[in-house]
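A single protein chain has been omitted; all remaining protein chains appear in their positions.
By written order: A, B and C. Residues from 1 in each chain.
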């Protein structure tokens, strides 16, 4: 048992901190957000140069073959800077999904361009009726003489406006809530039969609602030819939850630091705000929540390759713990910043919103608490 | 609309305060608790003299014919002094149950001795499997040639060791969870076929688990001859909940006063504890909870005679709100009293325990939150 | 003790309901529903203000001689409850609840004659110049200076959090007219025409994306001395009087009840049933409703005390504290209810003004911004921490 970072991991963390400090100030971020595209291709290239886009790509496809710990380290740094570039969608979700499910040929086609920063993907999974249940898939993939026809609707596909390809979860079997009969299809964003409505998201990113209407894709669009992709999807989303938990810890840490600094310098009734015992203890409570969130995130990261039940419980735990902690830390950071905290003038609100988004993506804490309870019953049975 | 007390109600409140202050100090209570019987027959007589035992008894049977507001006023005073005498079981539960259900003859037989302080009753309702659901009655009443035979078991019958008669809820219809087919039987405590296990309760009172085994009772033991007593039972328990809510407010108020006094005089690190902003705000939070609990209790009291849905929702609301508030106030009172708060040396622990008991009797806040949600759905439908 | 209304009160309630039915347009209701910030804009409340003005109900609590309605507290409660339940836009409080009562109590006859009718008619749109950057809850630390120059004050400085300064015709402002050791002395209360030369405003965008508040700059702004209310350097007294009004302003429970009702309707619209069938959601709705019931009863007791001439004490702090928390709980639940749709950001503002379809259905449009803007509720008008301080001091003697 050893919980210390390896030298390589420490170097990765240092590099991430340096990059963030030098290239992703809050002002730089604001400029990126206000640009037409809403993200920076230059930053994306730099991610590629730093090797981050290939972090979890197997070495044979040009990546570093690193694991969940490394992803967590990068994500925490991205969280500190509120990076809007679609690292989550491409490097944390698409890459492992392809690596898990794809055929050798698909991997060889899809992964190297990602590593090189030339391809970005988006994960078209959520549907209006499903409310976070991964097995609730209404989008249909119907076999045709030349391949597949996709029919259905996907909501809030994060990073879709920036993606060249979509990974579309679709149902091959006829029953809507069957654990088998689900596949993942690689579809070019520009394919016929796809209508995308793009919009901004809560956290400054971009996403799309996508309607598939007689969208024809070739036979080999089905990742690995697998009609039983749900376990891989669950693994990838659980691990994405772990990665987001690390990101959230980065967000929270900045909020605490900012709040401490602010309350120390802000004078009210003739003394610094931080002289108020109530506020000092509030910040202590924030620190405690962050310690817990960090522990819970680490738990989920270290369970990334465990058996499905352990992994799922750890991910849902992190969703709950990080969600609750994030809420508290963000709300208190806003509260303690007073009026300024509820404006776009400080970065506090931006962190608040990113933490909210992390809370929602892949399911609310309440959803995951119930999932955890269900899994606990499974384990007991 | 008028929420001020009438002159009579004010007089009742004043009398109650005076009685409590003069006759029921914490030391006097301790002596009562340590007596063999565990309650004071003298105090009970004085209750009779004050007219409190007949407070809600119709005037034709020697009572005052007063309502829920008056009961609430007395209960709040009893709460302030942690009175252990079985006012709840006899005056708040048995009396209205008899008044609601009983025949003219039963009322004439049962009520005047209560008013005179000569009879105490206990409400044998709860059963091990039921978990607070009033319609879950497994105790059976089987018709015999000469009356009824009771079979079954009742748990935690409050005040039973002090009661001359039990009001036993039993099922006449065969289905265990049917809203109809439930009756209330008046049974002498000493009747054959009744085995009582007496014990102390959390709050210093006494209660019994009672097994009925071929317990024969005459035909006229069934209150009002009614086989559809559940609505009356629900009304009486809802109103008992309202009365207990008032009692709880009395408890909380004392805890807050005690805590304020203690933190003002207790010196730590060279200054009174109350100089700590964290503790001052904590006590403010206690005060807020008490305001809310008081409001919620009043809501339930004023809904005592409303339609069943309104009444039930108000009672469940009070159970939740008073429960939550009571927990917080009691826990913080203990916490702020430090080590002394967790001992029998101060009265803080006794209030803590009574508030816990109030929380449990007739169902936990969680149970009532779910009931409230169910009732809300009913109302919407 | 009795919760039921008298015959007269019931008749009055019917009158209010009838008035609402006839005058509160669907457009105004929609505008209010789609307003995520604390106050709606004139395009939303304008027709409703006009209708109330015609009826004489714009400022019913003013003394009758100035246009008040002479209502009993029960009538007042009925009026506000019905408006809350109906989802009527709130009228701007700055004239009616703030500067109006100050002018009535401390203003000159000329000021009364000029300003009060214009508040009632809506001709004057007021804003409040109290807070300054750096002052926060410590209002008395304000620094904006007014230096006497003949029959004018020359005002220099800046005010912040000025709600609707970008719409307002006039501002009532606290300015420093003397440097005294006690900071509360040396403050004066000025009425300033927003069109005066030297005034500029800078929008402050909230985290919900709304432009409701501003920073206002004063650069040698000349304000006639006759625009001062009351005595020079006595402004703090008037400000405190006004704050009392602000704190006690309005009954909130009925509005919260309507917001909860809208949330229940949103849940009922969920066809897939995955939301409506969620037990924990049902419990949270009940939890909030129970809170609202308690708040409403506290309001009724406050009303009853006022009616009986008793001093209700600092219970308005309890109402402010819990009312804002319950509001936040409702908006947070709203966010949970719409699930991943809460990730969708609608940048176009105001929401009620959208004339092309949004990504989200209209009933979900204000949920996220209301939740975000709503974080301000526990900050403005006295932070929750300040309310605890007030309760500890005034209610508990701590």
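Please note the rule applied: a contact is a pair of C-beta atoms (placed from the backbone, for glycine too) under 8 Å apart; a residue touches a chain by one contact, two chains touch by 3 or more.
Worth saying up front: this structure is predicted, and the values here are computed from it rather than measured.
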| item | value |
| --- | --- |
| Touch with the omitted chain, as defined above, among A:83, A:298 or A:329 | A:298 |
| Listed residues B:6, B:104 or B:129, member touching the removed chain | B:129 |
| Missing-partner contacts on subunit B, residue numbers | 126, 128-133, 155-156, 158, 197, 199-203, 207, 209, 266-270, 276, 278-279, 331, 334-335, 338-339, 341-345, 349, 352-353, 356-357, 360-361, 364, 366, 370 |
| For subunit A, residues in touch with the removed chain | 1-6, 9, 69, 256, 260, 264, 274, 280-281, 283-285, 287-288, 291-293, 295-296, 298-299, 302, 314, 317, 320-321, 369-370, 372-373, 376-377, 380 |
| Touching residues (missing chain, whole complex) on subunit C | 279-280, 283 |
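Definition applied: only the chains that are shown with their structure count from here on.
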| item | value |
| --- | --- |
| Far-end chain from subunit C, centres as C-alpha averages | B |
| Inter-centroid spacing, subunit C versus subunit A (mean Cα positions, whole Å) | 39 |
| Geometric centre distance via CA averages, subunit B-subunit A, whole Å | 53 |
| Geometric centre distance via CA averages, subunit C-subunit B, whole Å | 43 |
| Multi-partner residues of subunit A (each touching 2 or more other chains) | 276, 278 |
| For subunit C, residues contacting two or more additional chains | 385, 388 |
